[in-house]
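Sharing a structure below in structure tokens format, with a few things to ask.
Here the complex is missing one protein chain, while the rest keep their positions.
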Amino acid sequence: MSSSFGQIFRISTWGESHGAGVGVVIDGCPSRIPVSAEDIQRELDRRRPGQSEIVTPRDEADAVEILSGVLDGLTLGTPIALSVRNKDQRSTAYDEMQHTYRPSHADFCYDAKYGIRAWAGGGRASARETIGRVAAGAVAKAVVRALYPEVDVVAWVSKVHEVEAHADVYAVCREAVEGNMVRTADPDAVGPMVAAIKEARAQGDSLGGAVSCVVRNCPVGLGDPVFDKLEATLAHAMMSIPACRGFEVGSGFAAAGMRGTEHNDAFFMDGGKVRTRTNFSGGIQGGISNGEPIVMRMAFKPTATLMVEQETVNDQGEDVTLRGKGRHDACVLPRAVPIVEAMAWVTLCDHLLRQRVADVMPRG
Amino acid sequence: MSSSFGQIFRISTWGESHGAGVGVVIDGCPSRIPVSAEDIQRELDRRRPGQSEIVTPRDEADAVEILSGVLDGLTLGTPIALSVRNKDQRSTAYDEMQHTYRPSHADFCYDAKYGIRAWAGGGRASARETIGRVAAGAVAKAVVRALYPEVDVVAWVSKVHEVEAHADVYAVCREAVEGNMVRTADPDAVGPMVAAIKEARAQGDSLGGAVSCVVRNCPVGLGDPVFDKLEATLAHAMMSIPACRGFEVGSGFAAAGMRGTEHNDAFFMDGGKVRTRTNFSGGIQGGISNGEPIVMRMAFKPTATLMVEQETVNDQGEDVTLRGKGRHDACVLPRAVPIVEAMAWVTLCDHLLRQRVADVMPRG
Amino acid sequence: MSSSFGQIFRISTWGESHGAGVGVVIDGCPSRIPVSAEDIQRELDRRRPGQSEIVTPRDEADAVEILSGVLDGLTLGTPIALSVRNKDQRSTAYDEMQHTYRPSHADFCYDAKYGIRAWAGGGRASARETIGRVAAGAVAKAVVRALYPEVDVVAWVSKVHEVEAHADVYAVCREAVEGNMVRTADPDAVGPMVAAIKEARAQGDSLGGAVSCVVRNCPVGLGDPVFDKLEATLAHAMMSIPACRGFEVGSGFAAAGMRGTEHNDAFFMDGGKVRTRTNFSGGIQGGISNGEPIVMRMAFKPTATLMVEQETVNDQGEDVTLRGKGRHDACVLPRAVPIVEAMAWVTLCDHLLRQRVADVMPRG
Partner (left out) sequence: MSSSFGQIFRISTWGESHGAGVGVVIDGCPSRIPVSAEDIQRELDRRRPGQSEIVTPRDEADAVEILSGVLDGLTLGTPIALSVRNKDQRSTAYDEMQHTYRPSHADFCYDAKYGIRAWAGGGRASARETIGRVAAGAVAKAVVRALYPEVDVVAWVSKVHEVEAHADVYAVCREAVEGNMVRTADPDAVGPMVAAIKEARAQGDSLGGAVSCVVRNCPVGLGDPVFDKLEATLAHAMMSIPACRGFEVGSGFAAAGMRGTEHNDAFFMDGGKVRTRTNFSGGIQGGISNGEPIVMRMAFKPTATLMVEQETVNDQGEDVTLRGKGRHDACVLPRAVPIVEAMAWVTLCDHLLRQRVADVMPRG
């Protein structure tokens, strides 16, 4: 049950880095939603390696195939199976990893948990697993948009190591983000971020960073008290992305240093609609969306794969050293952007469908 | 399905603030675990109002009754129903709230979502809901301890508004935390924290803060790739606590500013056991516990209930003002500590049981 | 997870026969459904012991209390907790059962599974567990009726030992069923059935039987391919009732002896509505309701509790004999009727809500 997410719109990813392929099955997608392979491929292309000079050069086209659940461009209401074949990989680059645990990677823990692991290229813990998420996110987006065309989700890199992006979270637009290879929203940060990433790569090092994400025009009423509050399921979704170390919504950690008189968002009527003067709540109150923009921020640790010699142990319980070889993604942040958006769409879609069964009686 | 948490050890809380009572049903608890009403009551007493001069004075004994699932001090393997009756409340204090939405409370969102709400005292969104969590946490703790007696979970208040607690997260002990009314781990912070809370209360204001939590001696191998990574389910659990706005594990948001060469935790052999030299991973790698202490930090916003006049709207769509009356918890942090611990125990217990079905073959 | 049923409208029963009480928590019930304690009590009264001279004389009022989830007669959208206290029981009648396994009872299996059991009165395996089901069924009925007022579920005793009831399943009405103490639909069968039950009781023996159930005016489209076909979830629901040994829908076991040319239900247009000339499908095709009456039949074994001496073993692994004492329900069939109806309502309600998320786009 570990590889599934969602209660009604339920996605199950499968696949190892160097097995036959990776993919996802989506169960619970409503019928007659327009979905095309092109829509899905567009998102996968934002995530795939080799798309720019600052991401890992692994060369995979990552072409998606729709195996089921869609007929003539419309969903059937049946499970949608999406698959991407892995290309043949020169796995000799990974031979050393068969018995040696890479520091801060999942290698040791998989062995400890399962007594076995697909050692080549990270196996199930590889970032290739996120292909299924991005593909499912494209379908989730289609569902949400079919019901609420105005909903939008935009994520961007808001920090790379010491470089912070300064942007108005309410005004950030996708075009600006996609217009630079680092996918940030601050034009002034592009140069320093790219430079920092290139420098780290030259050193065989890697950099952490942060992604921010805003959901605009979210309908009021999404999120299920008490355990599946909207922010709790978003946190679950985001913290399940590899390398994510922190999640905050609205005022986030800054809330810890605030007073109620500062933090409370005063309600007011705005042309017949209930709005709030400020948005420290980040669009969610009592676990339920209030119609204001939902604002999140996620911290990502620096990639664990380094091209330097590191102290570690092997599966015989011996102290050894390991020096990374082959490809190396010095900063995952640019490619994390479509993954964050995908998980947001999946979470929103599930809550949208849940809301249709929470309140079924006509309003008076 | 919104009020349930856990896959195998599954808790379902129920109850409104001013209904007949609140409680929890635990389905999936293994048999023959020693559990007593006293164990549960002890944790509830840490959470209940009126326990010190800095928490809300609502006077409720919150006496738990075990309705099912336990016989002669042992669990039966059947659902454990735990119930706490509400005392009669003078709900006239809440009359104004029947039609007016308190700023940054759940009132408006519940009405928007369900078209109805239990308006007295916050209804389902009241902190009384957490009674079920704390009770379930006591049972979860009993299960974990029956299997792994050495596991320990300790949470403490690490920040109140501008006062930070300085403590060695690996050395914090429960006795020190329980020895002061604010439940912090830094003796020097107690006075300033208490003073800040009292001052805020005198002003009718409230304060945000942070809770830290450490899990010690966690077995290796807990956590399910890919969506139910240990940190993802912990984030879900913690972010579902009322007023929680942020979650981080290990290096957390600081990871965003780090390099891989700093952040990677080198493995080494320590008397036959795999250990790491540093613990930026916070005890979790690839979503699976690695045996090092699990370290988390959660941000809580200031309580929304204020004894000052605030701008808001009513359910007729009119701009109005509202001034809080009656009881007022100026800082929820001291009472959040047992809730955080309870959610950690519940999450660990569920993952412990999941691990028993992930790896069933004898190790070679 | 064993004590929960349903995906969206999810019920979780709890309670042992001789513990503090029994009950149910319903999570996922939509808001603003009219529900009253009286509606629930009416169904419980049909199920309770002591209601006529042919059922077990255990005297329990089985008064339900609504603990949460309902305000002023309307559901809140939050969990509905329903509880019935057990009366003090003279458990000395059960002393012998503490160590001796009653033949064809659950005693041995509970001990084998859990290593412990609530031995008094059957514990969790007691028919008292069905109180939670019947209470939940009353709520499910309220939900279904709020959305589709014309849906009706009627069950009746169609066989007691050798006495078969002859009734037109499409014409059976509740009044006729409730008008006789054995709850059959055939006036000519009442006398022989009552006589057979009384004779069995006089002999300390018990009788098996069958319950039939028809759902009328079921909306088209309920049931989820492929595993949660409507008949599959109905079978799950019915076979989970204590003593149920067989389930059939539509033509049922008779289908095994039929030809396709006999069995196929020809479609025809009936005033703009698609109907079938025959109903061997029992109202379900491809796992989905087709609008025709849903017809089911369930077999129940004779009660295992007998007032005669029986060969058995004890928990020390010794061959012993056991002679039942105290109360004795010679035929569970009359009381099974409201339980069957409750499980049908719960299953229909869950599928009705599921259908609201299967097809969300406007029809062309």
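Just so it is clear, A, B and C label the chains in written order, and each chain counts residues from 1 on its own.
What we mean here is this: a residue touches a chain if its C-beta (ideal position, glycine included) is under 8 Å from a C-beta of that chain, and two chains touch if they have at least 3 such contacts.
Everything quoted here is computed from the prediction, not taken from an experiment.
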Message: For the chain that was dropped from the view, give me its touching partners among the shown chains.
response: A, B, C
Message: Using the document's definition of touch, tell me which of C:Phe9, C:Tyr101 or C:Trp119 contacts the absent chain.
response: C:Tyr101
- request: Return the single residue from C:Leu44, C:Val134, C:Val172 or C:Ala200 that touches the missing chain.
  value: C:Ala200
- prompt: Given the contact definition stated above, which residue among C:Pro34, C:Pro49 or C:Gly221 touches the chain not shown here?
  reply: C:Gly221
- line: From A:Arg32, A:Arg145, A:Arg174 or A:Arg216, the answer for touching the chain not displayed is A:Arg32
Field: Listed residues B:Ile11, B:Ile33 or B:Cys213, member touching the removed chain
entry: B:Ile33
Query: Which residues does subunit C use to touch the chain missing from this display?
result: 1-5, 7, 13, 101, 103-110, 112-115, 124-125, 129, 159, 161-162, 200, 205-210, 220-221, 223-229, 231-240, 242, 244-269, 272, 274, 276-277, 280-282, 285-291, 299-306, 308, 310-313, 317-319, 354-355, 358-359, 361, 363-364
Query: Where does subunit A touch the missing chain, residue by residue?
result: 1-4, 7-8, 10, 12-16, 19-23, 25, 27-28, 31-32, 65-69, 71, 74-81, 83, 113-118, 123-124
- line: Where subunit B meets the left-out chain, the residues are 8, 28, 30-33, 77-78, 146-147, 225, 353-354, 356-361
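In the analysis below, only the chains that are shown with their structure count from here on.
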- request: Take each protein chain as a node, join two nodes whenever their chains touch, and name the resulting shape: line, ring, star, complete or other.
  value: complete
- request: Based on C-beta pairs in contact, work out which chain pair has the most and send it over.
  value: A-B
Statement: One copy, subunit B, sits on the other, subunit C, after a C-alpha rotation whose size in degrees, in steps of 5, is 180
- request: State, to the nearest whole Å, the distance from the C-alpha centre of subunit A to the C-alpha centre of subunit C.
  value: 45
Task: Please compute the C-alpha centroid of subunit B, do the same for subunit C, then give the distance between them in whole Å.
output: 39
Message: Could you work out how far the Cα centre of subunit A sits from that of subunit B, in whole Å?
response: 26
Message: Can you pull out the residues of subunit A that are in contact with at least two other chains?
response: 225, 354, 358-359, 361
